[in-house]
Each structure stands twice: as C-alpha cells, then as structure tokens.
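Yeah, one chain of the complex is gone here, protein chain that is, but the others are all in their spots.
Coming up: chain A.
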Amino acid sequence: MTDRDAWEPEAAPLVRPYVITKGRELPDEEQLSLITLVTAAPADPRRPARLSPEEQTLLDLCSAGYLSVAEVAGHTQLPLGVVRILLSSLAEGGHLVTRPPVAPAALADREILQEVLNGLRAKFG
C-alpha cells in the first residue's frame, strides 16, 4: 500500500466542474464576454441560501463593485468557462447586474495627446 501511495499523483478536485455548473450550457459570447462588467445586485441583502459555495464566492467577489468577467475568473481557481456559466446563471437569478464593457476610450483625443507631446518636446527636447 505504502509504495502505491508513493507514486500516487495528486488527486483531481473532488467536485467536478460540470456539477458546479449543474450541467448548464456556456452562455453566448454577446451575453457575457470576457470584458463584460458584473457586480452584485444592490437590492439583494438576504443572500439566498440555496446558492452553491462557488456562487457565493463569486457574489462576494462582485460585491465590491464592477469587475470584468476575466478578472472574476482570475480570482477563482475555476476554468473560465465555468465562471462564465455561473455568472450568467447568477445574473439570470437576479443576483448579479451585468453591464456591457465600456466602449474603448473616447477619453483621450489622439490629437491632443500629440499636441501635448509636441509641446513637451518643444520645451524640453
């Protein structure tokens, strides 16, 4: 027995991911992409007891504010697709609010940046 145990590889996780997702399908890419932002629904003070520990963990993660799906997945040890399935089911259950990702920044105008750069160069360059 002991020599057997010696070469025993480490065991795979006890609870398989398909059980964690309850056999649900992957959500659509449009519905929940990697950069979709999620946060816990504000009007949900009583945490439903029926949620699995993984779902609770995800809700805890999201309770601090908007996080992207990719970030949420990064904080768990679950495969990304599994996190997406869980998040979408939480959103369906009304525990999560999703928001489409912020449009790639209209924050800084390229021309202004260029002018700043020119100005800096003129002064110090």
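As a convention for this text, contacts are C-beta pairs under 8 Å (C-beta built on N, C-alpha and C of every residue); 3 or more make two chains touch, one makes a residue touch a chain; residues count from 1.
In this text, contacts and distances are computed from a predicted model.
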_Listed names "ABC transporter permease", "Aspartyl/glutamyl-tRNA(Asn/Gln) amidotransferase subunit C", "Lipid-transfer protein" or "histidine kinase", matching UniProt entry of the absent chain_ = "histidine kinase"
_For review purposes, identify every residue of chain A that touches the missing chain, sorted by number._
4-5, 8-23, 25-26, 34, 39, 42, 49-50, 52-54, 57, 60-61, 63-67, 71, 73, 75-82, 112, 115-116, 118-120, 122-124
